[in-house]
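Notes to accompany the following structure.
Complex shown without one protein chain; remaining protein chains in place.
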Amino acid sequence: MGMTEFGELWDKGLKDLAWEAGVKAVEAAGIGGKDIEYIVFGNMSGGLFVGQEHVAALVADFMGLNSTPATRVEAACASGGAAFLQAYMAAASGMYDIVVAGGVEKMTDVGAGQAAAILSGAMDYEWEAYFGATFPAVYALMARRYMHEYGLKADTLAKVAVKNHYHGSLNPLAHFRNRITEDEALSSPMVADPLRRYDCCPVSDGAACVILAPLDVARKYTDTPIVIRAVAQASDTLSLLGREDLCTLRATVKAAGRAFDEAKLDRKDIDVVEVHDCFTIAELLALEDLGFCKKGEAAGLYGDNQTYVGGELPVNTDGGLKAGGHAVGATGIKQIVEVTKQLRGEAKNGRQVEGAEIGLAHNVGGTGATAVVAILSRR
Amino acid sequence: MSNSGIPQHWRTMRERYRLLGARCEKCNTNYFPPRNVCPKCRRRGRTTQVEFSGRGKIFSYTVINASSRAFERYMPYIVGLVQLDEGPRVLSQIVDCKPDDLRIGMEVEACFRKIFEQEDGGIISYGFKFRPYDNSWAEDFDGEL
Partner (left out) sequence: MLQELKANGIGIVGYGVYIPRWRIKIEEIAKVWGHDADSYRKGLGVEEKAVPSMDEDTTTIAVESARNALKRAREVKPDEMGAIYVGSESHPYAVKPTAATVAEAIGLTPNITAADTEFACKAATAAMQACMGLVKGGYMKYGISIGADTAQSAPGDVLEYTAASGGAAYVIGGGDGVIAEIEGTHSYTQDVPDFWRRDGTRYPTHAGRFTGEPAYFEHVINCSRALFEKLGTTAKDYDYAVFHQPNAKFPIRAAKLLGFEEKKVLPGMIVSKVGNTYSGSSLLGLAAILDRAKEGERILMTSYGSGAGSDSFSLRLTDRVEGKRRLSPPVKYYMERREYIDYSMYARFERLLGVTGHV
């Protein structure tokens, strides 16, 4: 596996990013390019960000693998996770042995306003974005409702941001490596009430890549193959309009249920979690919808340092989306990369979760229309 | 705005002007926006057009301080989820209301406003927004200035 730094990477274009992540992955896996049989790449909107469709073919070509079949997968911000599932199915079906699952997004070639407009395609364009809703706004609607139903206070949201920035400060590949205080978070400018600037993840460039293979094939290349215990995906309504409960991402609940069933594991078995914290509220909802606590009670996990490295349930040890960065199509794979690092004991700078055996990655598209949950283990 | 082609804008115009939705005749569920297929009944159901009254309550709201380019000149503006009396929820701007006065559960009614104007002499898009419901004039009708 391999990934690039996430951030505003002016001098790297889309194919540069994908290539860098790909080369790192291939070298780390000790395979040759000719061994790769299928490439699946997640990318939300190459067309609107850089005028480039046919992204997987471009990636294959630039990596010098221009006869290897390559397909792009799109599920908005869950493109990476969805690509992971597709790659998993390709390898598990027996059709291919070595499969690349990657993700890439190049978001900073357009201005911030343009990027926001492109991202609003993850919502319902006709009935949400059309009326002036922005992406932070729809999550803000969820946050406001959650505050109304469960009494959430703004300082809990700030705690999430502080934690993710702390973890990000320990991650050389994170977009933001500065630590912040709760006060800074609570006094940052309002973006969409009640979400402030520090409640929102950035727009990032980045790419990440993992190599999958059936276990027996994988063991030929490495002594520490990370076992994919389950990958599950589910859907929900595209827009908030049709959601019964604004505070639950049913796709997450369903995907998590299937994943834990397939893996035959319980929540308490999980040692490290990467969740989709596109906004601080999303991290709280994720922990509830994944089943780590009851609906409405996630705030309780942030009173002490339970969700920090060293705590009972470390969440987003690489800084998550908030500090780690959110290169939309790459994020789902980036999460797999971080969980893999943790399970192999390769996380540095004090970010390592001691004795991590089993990890979970959770990737969401839009406001929850798609969710992918992957459970990985050391054995 | 991306994708703001004229035909697309025109196709949703009537629903946007008059809050037209759909009702499934089999299970009597109301939907907005209109659906070709009732998600509950699918092929066993049959959807017909229905015009909603415009009355509803605020289910959630947010004040937007950072908008996309097309809405820059309207900032800050309020976006809310309105639960229509007939059942479905609608995402829309809330107008004629100060942010501090917003309450979940507040009664609102639909009104007709500009949604956006395309730059460079492009079209004006109109549609529904919601304002606080005020029936005070009806209780004791007084027309004398």
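Order of writing sets the chain letters: A and B. Residues in each chain are counted from 1.
Just so we're on the same page, contacts are C-beta pairs under 8 Å (C-beta built on N, C-alpha and C of every residue); 3 or more make two chains touch, one makes a residue touch a chain.
Keep in mind that what you see is a predicted model, and the values were worked out from it rather than measured.
> Check the whole complex and report which displayed chains the hidden chain contacts.
Spelled out, the missing chain touches these shown chains: B.
> Using the document's contact rule, name the residues of chain B that touch the chain not shown here.
Touch set of chain B with respect to the missing chain: 13-14, 17-18, 51, 69-70, 72-74, 93, 95-96, 111-119, 124, 126, 129, 134, 136-138, 141-145.
Keep this in mind: only the chains that are shown with their structure count from here on.
> With centres defined as the mean C-alpha position, give me the chain A-chain B separation in Å.
Chain A and chain B have C-alpha centres separated by 33 Å.
> Over in the complex, which chain A residues touch chain B? Could you list them?
The touching residues are 48, 113-114, 116-118, 120-121, 125-134, 136-138, 140-145, 148, 189-195, 239-243, 246.
> Which residues of chain B touch chain A in their complex?
1-3, 8, 12, 32-33, 39, 59-72, 74, 77, 79-81, 88-93, 99, 104, 115-116, 125, 127, 129
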